[in-house]
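My questions all concern the structure below.
Note that one protein chain is taken out, while the other chains of the complex remain in position.
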Amino acid sequence: MRMTIDVAMHYRVAEPTTAFLAIEAARTEGQVVLSETLDLGTAQPSRIAGDSGVGERLWLQLPGDDLRITYRAEVEVNRQVAGLGQLAAVPLHRIPGDVAPYLRPSRYCQSDKFVTFVGRQFAGREGGAKVAAIRDWIERELSYVPGSSDADTNVLETFAGRQGVCRDYAHLMCSMVRAASIPARMVAAYGPDVTPQDFHAVAQVWLEDGWHLVDATGMCAADGLAVIAVGRDAYDIAFLDTWAPVELVSQEVYARRT
Amino acid sequence: MRMTIDVAMHYRVAEPTTAFLAIEAARTEGQVVLSETLDLGTAQPSRIAGDSGVGERLWLQLPGDDLRITYRAEVEVNRQVAGLGQLAAVPLHRIPGDVAPYLRPSRYCQSDKFVTFVGRQFAGREGGAKVAAIRDWIERELSYVPGSSDADTNVLETFAGRQGVCRDYAHLMCSMVRAASIPARMVAAYGPDVTPQDFHAVAQVWLEDGWHLVDATGMCAADGLAVIAVGRDAYDIAFLDTWAPVELVSQEVYARRT
Amino acid sequence: MRMTIDVAMHYRVAEPTTAFLAIEAARTEGQVVLSETLDLGTAQPSRIAGDSGVGERLWLQLPGDDLRITYRAEVEVNRQVAGLGQLAAVPLHRIPGDVAPYLRPSRYCQSDKFVTFVGRQFAGREGGAKVAAIRDWIERELSYVPGSSDADTNVLETFAGRQGVCRDYAHLMCSMVRAASIPARMVAAYGPDVTPQDFHAVAQVWLEDGWHLVDATGMCAADGLAVIAVGRDAYDIAFLDTWAPVELVSQEVYARRT
Partner (left out) sequence: MRMTIDVAMHYRVAEPTTAFLAIEAARTEGQVVLSETLDLGTAQPSRIAGDSGVGERLWLQLPGDDLRITYRAEVEVNRQVAGLGQLAAVPLHRIPGDVAPYLRPSRYCQSDKFVTFVGRQFAGREGGAKVAAIRDWIERELSYVPGSSDADTNVLETFAGRQGVCRDYAHLMCSMVRAASIPARMVAAYGPDVTPQDFHAVAQVWLEDGWHLVDATGMCAADGLAVIAVGRDAYDIAFLDTWAPVELVSQEVYARRT
């Protein structure tokens, strides 16, 4: 599938500061960036590797005026979409060092609290079949309610509250999958099927020695997503972090099949 | 039902301090204290009314040595045990001023987080039928695991963790019932059917203009409980609070049918 | 001091529901309601006593249309303003049953966590002098930042974050004072010196066998406040609770010396 991505961001910046940007489609397994243009206006960039070596991030030195960014890319998504239910679990003792951290809790994902629930609710299933059952459970049990969570909402609140947006679905996915002793990480992505169009958050699970995309909101298939960045949870994949207050003027994200 | 209660407590107190004691069976609706003796050793008591006027509590001024308390009481429990499922809800606008606070969240019971879950999971039921369904759900979903919670465990952790002891069952009961817009409070009680014997915690729900005892652990029927104290959650019904560290030497609680 | 209070509220109510209203100046110690008018539009009220018997609250049955409320009152505030620093602590064993609950933690006020800090930071002071030192510390250490907290913000976050609005100042006041073994409760009030004009939240502390108002924001003196309601924390003193979503159209609160 070929996808065209258009992003236009405009923020007002009160004082000179630094920003951390993660909006470029990653050059990573399962997708090819055919072309891209990034216009950062007056911001001074330094480019670094993303978490776990996936994609790149940009440090931006911002003079104290408007931050205007436009990004356009054409991405060929060519990943194989495995039947999740058929994928085998990787035994713990074969999980490599760079994957093992994704077994553990994080700022928003107190996965340690879900071991009993996951063990009982999804008993009798292993590996991909267990992940698929968790995914289905989350999609069924949560309601997608814009505005129902904020930057403080953790997964204990989401699990009780049964509401959220894509970040909350992905947080609960990561938490329950980790509680099942399967590595899971958070992914920022673009997807033409995201409604309404915006930056999207999904999960990746480690099965059969590879990462597999899973969208618990049910919006996007694994081959309908262009990965931007990965990390332990929402804090690690923010599209924009700044070290001084900034004010949103406008932001448009638009991904479409082409 | 007639119940005999025997309590023997022995604590070591490092320095002169104050303690707050709630161990006497309350002279309250549905139970009659036929006889009782309370031996406080060298502690100096002052007697005050319990929360919501249920029972009494004792302030104890402790000299800095051993605190030894023995309590014996014979209690006639004569409350009517209503069929919970038949009890009607009280419309919100008829909930009196001294009951209304029990609609609200408390230290351990973030009942505000459960509104969506309770609304959906127990849809179509009202009043006592809804309370009964919540009670059954909690008994089925939680595992009684001694040591699985501590004085910091709140109900969001219990709901995710699916484990607890009587305080956690009662906290979840209070939280979900409040989320259903029905007043619920925490109750400390004695019960001959508590296993192993100890101070017990259950819930009371406000239906048909009265408080009704509900034990989500399934251990005790409403007419097998002698109420000691009530409050918003575990903090309000502690059998012993002290204002300096004390060390447990021994404690025995024993309630039996007589 | 004589105060005139004007409140005008306009909410849009999507469906028939119930609301809980606490906006009337209480007929309580230290203030006399000289005159008042309350217009509830089409809402059907039932009147009940407020928490701890302070003031009254109204249950409102709302038809599914606009909720318009206007309230006007003239209040004579005649409470003696004691020099806080001179007020003696009440020994624990003389704290009465209806005051003792205000020694304990609540939904937003994990006062149990502050015992060590308060013991050390305010060592050597007792009673009112300790309360005054706590008040000064809070006013100095916190910044008043509108929008820096929300309905989920608890006092651990406020203490670390060092920002908040009146509710957060009062929460921290209640938490630290309780940690000093002095009863403290949350108070909703009107005050001509509140800037900008709105419902205000302050604390009341129990010293010398009475409740004394303390405003950690520094905006209002005890004799510049008309008490509406009291409770354990913000949940207990909300001016408006509703059982279905409502949308704010406009709200004006205006208190002035007259």
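For reference, chains read A, B and C in written order, and residue numbers begin at 1 within each chain.
Just so it is clear, contacts are C-beta pairs under 8 Å (C-beta built on N, C-alpha and C of every residue); 3 or more make two chains touch, one makes a residue touch a chain.
Here the structure is a predicted model, which is why all the values come from computation and not from measurement.
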| item | value |
| --- | --- |
| Given A:59, A:137 or A:254, the one touching the chain that is not displayed | A:59 |
| Contact with the hidden chain (one of C:11, C:59, C:122 or C:159) | C:159 |
| Touch residues of chain A, complete complex, unshown partner | 18, 20, 44, 46, 48-51, 53, 56-57, 59-61, 91-98, 100-101, 104-107, 109-110, 112, 181, 231-232, 235-236, 243 |
| Residues of chain C (touch criterion as defined above) contacting the omitted chain | 110, 113-114, 116-117, 120, 143, 155-157, 159-163 |
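What we mean here is this: only the chains that are shown with their structure count from here on.
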| item | value |
| --- | --- |
| Interface residue identity across copies chain B, chain C - same or different by half | same |
| Centroid-based (C-alpha) most distant chain relative to chain B | A |
| Geometric centre distance via CA averages, chain B-chain A, whole Å | 44 |
| Averaged-CA centre spacing for the pair chain C and chain A, given as whole angstrom | 42 |
| Where chain B and chain C are represented by their mean Cα positions, the distance between them in whole Å | 29 |
| Where chain A touches two or more other chains, by residue | 157 |
